[in-house]
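In what follows, a structure is listed as structure tokens, so that the remarks can point back to it.
Only one protein chain is missing from this complex, and each of the others stays in its spot.
For chain A:
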Amino acid sequence: MAADGGQDLITLTTDKLSADGVSESVTCPSCGAVSLFIGTTRDHFEGKKVIRLEYEAYSPMAESELRKICREIRTKWPSVRHINIQHRLGVVPITEASVIIGISSPHRSDSLEAVKYCINTLKATVPIWKKEIYESGEPCWKENKECLWADTGKDPK
């Protein structure tokens, strides 16, 4: 929780996410910058056609890890005003957003850097998993390279 009324909004939902909604929720009169990141779902992986994605979460821990990220953001960039992180769960059709992060600050540098930090840290630490369902072949649980215990994390290249 921030001083002077800055809010951390965290949502895990199966509903379709709204960039407008996130943007409006972090806008405030004292802030000259709102930075947004939208993670969308791609329709292919290594030549295979992805027909949909399914997300699963360890919800109570995902929320507490997201709150930790908000605290870290406020320590690193104290001018940050509002933070809104929304992650979709369940089935996410191709091209729809799976995650939206909105952060406001008086000047653009802090909110831009904070958004980048937020998505990078989310990928490394928040207990959420994505399964890609392909047009043909077995579905595949993905692994973020940012995750310290992923096999790809040990790849020396």
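What we mean here is this: a contact is a pair of C-beta atoms (placed from the backbone, for glycine too) under 8 Å apart; a residue touches a chain by one contact, two chains touch by 3 or more; residues count from 1.
Here, contacts and distances are computed from a predicted model.
K.L.:
For the chain that's not shown, choose its UniProt protein name out of "Molybdopterin synthase sulfur carrier subunit", "Pyruvate dehydrogenase E1 component subunit alpha", "Protein YIPF" or "Beta-adaptin-like protein".
P.N.:
"Molybdopterin synthase sulfur carrier subunit"
K.L.:
For the chain not shown, which residue from A:60, A:90 or A:137 touches it across the whole complex?
P.N.:
Here the residue in touch with the unshown chain is A:60.
K.L.:
Can you list, in ascending order, the chain A residues touching the missing chain?
P.N.:
39, 55-58, 60-62, 64, 87, 98-99, 119, 122-131, 141-144, 146-147, 149-151, 153
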